[in-house]
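Heads up, one of the protein chains got dropped from this complex, but the rest are sitting where they should.
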Amino acid sequence: MSSRFIWHCRNNPKRELWFAWWATVVFYNFFTVSFFILSHTQPPANPALDAQGAAQWFEKNHYGILLGFAIMFLVTGMTAPQNALIAYSMRRMSITPAFGYSYLVLYSLSAVPGMLLLCIVLTVGALRPDRKPELQQWLFDLAFLSYVGTMGVFLIGSLVWMLAILIDKNRVFPKWFGYLNLCNALTEVVVSPAWIFHNGVFAWNGLIAWWIDMVVFGVYTGVFITLLRQMIIREDFGTGPLPDLPREAAS
Amino acid sequence: MNTAFEKRLPIVWSALSLMTLAYLWLDHTADKAGVRTASTVVTVSAILIALIKVRIIFREFMEVRHAPLLLCRLTDAWVLMMAVCLFGAHFIGLLRS
Amino acid sequence: MRRTDGELILFWTLPATGLIWIAAFFLFPGFVHPMSPTMSAAAVAAFYRENTGRIRVSMILFNWFCVCLIPVLMLLVVQMRKMAHRTPIFSYCMVACAAGGPAIFLLANLFWLLAAFRPERAPELTQMYNDLAWVTFTIQVPYLIMQSVLLALAIYCDRQARPVFKPWVAHFNLLVAAALAPAAFTGLALGGPMAWDGLLPFWVKNITIAIWIVVMGVVIAQTIRRQRVESEVAA
Partner (left out) sequence: MTQTARADARVRFVPGQPDMWAFVLFETLVFTSYFVVYLLFRTQHHELYLRAQAGLDLQIGVFNTICLLSSSWAVARCVQASRHGAYRSALTNAFLTVFFGFVFLVSKVLEWARQIRMGNGFTANEFFQHYFFLTSIHCLHLLIGFVVMGVVVYQLLSPKRRSQELVETGATYWHTVDFLWVLIFSLLYVVR
């Protein structure tokens, strides 16, 4: 088993692609553990909490936040292989390289306001549970709003990928996944009322602005990880249409 | 040259428009002395009419009539699913309120 | 024909950047004896009141020049493109990482400047900005770790008769990644070797970054020189 693994590391012609794919999978596992289990930032805390409530929320999740986000600080770099792999998928298409580069830059840029800022600010909040509650609430708002409220980069990024897939002639991805990108892009629009409401279904933890969007994003992520895997299996390092999935690999 | 098709579309459009106009009548009869009141009958019939319209749009406008059986079954299943979800949401909500 | 004009100019920006960084580092009064996370709000506020000028100048310097590492990282990307890889994945990853480190540092830089902007404000507020700045500064490692790991992997995958970089560069980069890792956990302790002024997150991390820049600078210089000699011989 392990000797086979080492053989693949040394000789598999697709090892670079597989590295990027596994980095993606591992990253999302860390992300789930850190956000959903350790820090309890997903599902998000209640935006209707008053200053005292926000301070108590920090106190209650003290170690979860500190440990969970320490893990994120360690592994966030793994988003780079993911974005690189997706950019590569666009390089494999029959379209201008501008698409791949646009996606690479958009998504590399998105990680700082869209995720790391939340991790940093919540870490600062948890660091001093005895800070004035008003300040704790300020940190609380900054963290969650920067996280759910960073929309444009993901919106335009998804649209770039969608357009690339729809006009591609090399069959790198099925067209329906192109349309699924549109669904994902629309969730970034749906989340925008989170900047307005403190409670209800459109708040940042609301049924529509968070739960439904999260389900769509979860489906989207699951689908693209699967499709990227199939793309790597189908890859022939040519420039023409990508061959079909080989029989034994499909089963 | 394509008469068989063309004739169906105006009929479909008229039927859909009539069903839309029926809402005016439905809304009018539901008012009690000009005051809006909650009415399960209106709710259920409004959703029902909408779902029937959706199914007609699927079958006629979107040409599911001529599509493979799988797509026919899928769209029908979707209409049914919507019916279950919408009625379910309404009645569960009523029970809980 | 490989186009190399300007390569050396970009390379020689590195020592200049290094000088400016060292100057700014020593100019900032909170670095030489790193500020302790256990300082009281009043002490932090007093620190910003007393050292306002030096903080502002040093941080404005950093604001101007902290992104200067990017051209050098791009020289590394160019070298990665010369490696015997099947795909451009590694160089894409490197590009994706390159902006991350400076962007996080810029954020920390802004918080420091904000803290010094109105030093007479309520001490709790200044302390919060100070916390934000130090935490951001200390945990800026994710993209640096990834860069080193990527570089190592890229070198290991570079299987040709005369690889672009020697294997020891890869081992060195893995070591760097390991040395940077503890800084990610700085939030867990306000005192001791894991605090943001402690041994691992401050001294080990920052010295490692400095060593990495020096070593990679030398490696890039040697590689570029070798490539220039080879292309002259060929011409």
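Think of it as A, B and C in the order they're written, each chain with its own count starting at 1.
Convention: a residue touches a chain if its C-beta (ideal position, glycine included) is under 8 Å from a C-beta of that chain, and two chains touch if they have at least 3 such contacts.
Since the model is a prediction, treat every value here as computed from it, not as a measurement.
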{"item": "Contact set of the excluded chain (shown chains only)", "value": "A, B"}
{"item": "Touch criterion as defined above, residue of A:17, A:49, A:180 or A:231 at the omitted chain", "value": "A:180"}
{"item": "Chain not shown, touching residues in chain A", "value": "174-176, 178-180, 182-183, 186, 189-190, 193, 196-197, 200-202, 207-208, 212, 215-216"}
{"item": "Touch residues of chain B, complete complex, unshown partner", "value": "1-2, 4-6, 9-10, 12-13, 16-17, 20-21, 23-24, 26-27, 30, 36-40, 42-43, 46-47, 49-51, 53-54, 57-58, 60-64, 66-69, 71, 74-75, 78, 81-82, 85-86, 88-90, 92-94, 96-97"}
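In this section, only the chains that are shown with their structure count from here on.
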{"item": "Whole-Å gap separating chain A and chain C, where each centre is the average of the chain's CA atoms", "value": "25"}
{"item": "Interchain centroid distance [CA atoms averaged], chain A/chain B, Å", "value": "38"}
{"item": "Chain C-facing residues of chain A, complex", "value": "13-17, 19-20, 65-67, 69-81, 83-85, 87-88, 91, 100, 104, 107-109, 111-112, 116-117, 119-121, 123-124, 126-128, 131-132, 135, 138-139, 237"}
{"item": "Footprint of chain A on chain C - complex, ascending", "value": "37, 85-90, 92-97, 99-100, 103-104, 107, 124-125, 127-128, 131-132, 135-136, 139, 141-147, 149-150, 153, 157, 181, 183-188, 190"}
